[in-house]
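Left out: one protein chain. Kept in place: all the others.
The block that comes next holds chain A.
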Amino acid sequence: MTPEILALTVRDLGDTGRVLTATGEIDHDTRAAVRDAVMESVDAGRTRVVLDVAGVEFCDSGALSAFVEAHRRTEAAGGWFRLAGASGRVQLVLRLANLDRILQLRPTVAEATADL
């Protein structure tokens, strides 16, 4: 198995928002990092979470389950989860799985955070 690397940076916005910027690949091997970051955000009271995936060049179904779980966790805590900047492969995988029907997708982080 080739090592896939995912880097996540954290930026807080307002009282309840957090932007996670992902770079690299989100797959079965790295999805736990996304999940943990979202959980941490929710636990810290930041229940409106944006995941910026503009810098993610590869994702698979492991990523999708991380996204859906993030969606569920934030909603359960009264917040929301948005994906920003999905394009190319990431967008294709989301659309193929019909997840654009439940996940909030925004073209840019600015649009995803406009109401924060």
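Throughout what follows, contacts are C-beta pairs under 8 Å (C-beta built on N, C-alpha and C of every residue); 3 or more make two chains touch, one makes a residue touch a chain; residues count from 1.
The definition used in the following text is that contacts and distances are computed from a predicted model.
Matching "ABC transporter substrate-binding protein", "Phosphate transport system permease protein PstA", "Electron transfer flavoprotein subunit beta" or "PPM-type phosphatase domain-containing protein" against the UniProt entry of the left-out chain gives the name "PPM-type phosphatase domain-containing protein". Within the complete assembly, A:L99 is the residue of A:A33, A:A77 or A:L99 that touches the hidden chain.
Within the complete assembly, A:L64 is the residue of A:L6, A:I26, A:V42 or A:L64 that touches the hidden chain. Within the entire complex, the positions of chain A that touch the omitted partner chain are 1, 28, 60-62, 64-66, 68-69, 71-72, 96-99, 101-102.
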